[in-house]
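What you see is the complex with one protein chain gone and the rest in place.
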Amino acid sequence: MELNGTRNGKTLNIALKGELDHHSAEYTRNWIDAVLKDKSIKELVIDMKGVTFMDSSGLGVILGRYRTLKERGGRLSIKNANKSIDRIFRMSGIYTLVDCTGM
Amino acid sequence: MELNGTRNGKTLNIALKGELDHHSAEYTRNWIDAVLKDKSIKELVIDMKGVTFMDSSGLGVILGRYRTLKERGGRLSIKNANKSIDRIFRMSGIYTLVDCTGM
Amino acid sequence: MAQNEMHISFSGLSQNEGFARMVAGSFAMQLNPTIEELSDIRTAVSEAVTNAIIHGYENKPGTVYMDCYLNDNEFTAVIRDEGSGIEDISLARQPFYTSKPELERSGMGFTVMEAFMDTLEVASEPGKGTVVTLKKKIGQDQSQ
Partner (left out) sequence: MAQNEMHISFSGLSQNEGFARMVAGSFAMQLNPTIEELSDIRTAVSEAVTNAIIHGYENKPGTVYMDCYLNDNEFTAVIRDEGSGIEDISLARQPFYTSKPELERSGMGFTVMEAFMDTLEVASEPGKGTVVTLKKKIGQDQSQ
């Protein structure tokens, strides 16, 4: 898993690249949480364009970050999820909680 | 295995694409031999550029075609073999029998 | 096509999750699946293997077993562990149910397996282990 963050005011954009499964979950979670220690970040945009595989372990990572943002009154958006990943997101009802752009 | 033949006078160029192993050997052999039924073909050029894998079963196919050509006083050349395939060709001494271009 | 089968077992390490779905996907390739069908199989297998590692063996050493079969146009994967087992299978299969929320599990593993495959069967005995059977007919996808 490769992560690439860009800060823009209160917004943090993170582009993920690779396979987001249980094996890569811990690294991904730790990376994002380290950056989110900065409480002035209120919006997290996760770009899934480079994610070639995600299963429900990956979903858990995204839902966990959603909770972190929500606690501080911020929000999370997801963009560019492929068809299979989008299906898992839809099944989980996450789209009622987060913004979604650019399918 | 995908084969693509182009005739040019007495010369037949065949571009191979895919993995040349025991599994694909029979199909490859039959395809080439069907075309070689035309006895006016005296030179066979095998372009290995699209071959991503070859083992000694593939070598057997090439050596077999070399023999067919030799029997009719013709010749065989091989071109564009990748490093690993080239190593197998070198080990087999085939380069003393056939022409080789464009490593 | 003729029947074909394979049996694999591997250490219950998280780095083998990607390996396991790759093995299942490569084997299924012989049925000429669409990219979407292949992705469904890879996802479902990943769920079952991950569960064996984290729930079955709870990250302690153990061996995960996977048997794959190709029969006509049907792909089958049987994923088995000799770990903790499941007390209440119908509870475990509920969407969002997880016994490990502290690990940020989503509780959607079984739900994903059910949605992505034609059939899902779960057999388990507490203290003995769990067997998950996944089946999918290839080439039935109407949307393709």
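So that you can tell them apart, the chains are marked A, B and C in the order they are listed, and the count of residues begins at 1 in each.
Definition applied: a residue touches a chain if its C-beta (ideal position, glycine included) is under 8 Å from a C-beta of that chain, and two chains touch if they have at least 3 such contacts.
Since we're looking at a predicted model, the values are computed, not measured.
With respect to the full assembly, the chain omitted from this view is in touch with B, C.
Touching residues on chain C toward the chain that is not drawn are 2-11, 13, 15-16, 19, 22-23, 26-27, 29-30. The missing chain lies against chain B, touching residues 19, 21-23, 25, 29, 53, 55-57, 59-61, 63-64, 83-84, 87-88, 91-92.
By our rule, only the chains that are shown with their structure count from here on.
Between chain B and chain C the centroid-to-centroid distance comes to 43 Å (mean Cα coordinates, whole Å). Separating the CA-averaged centres of chain A and chain C is a span of 25 Å.
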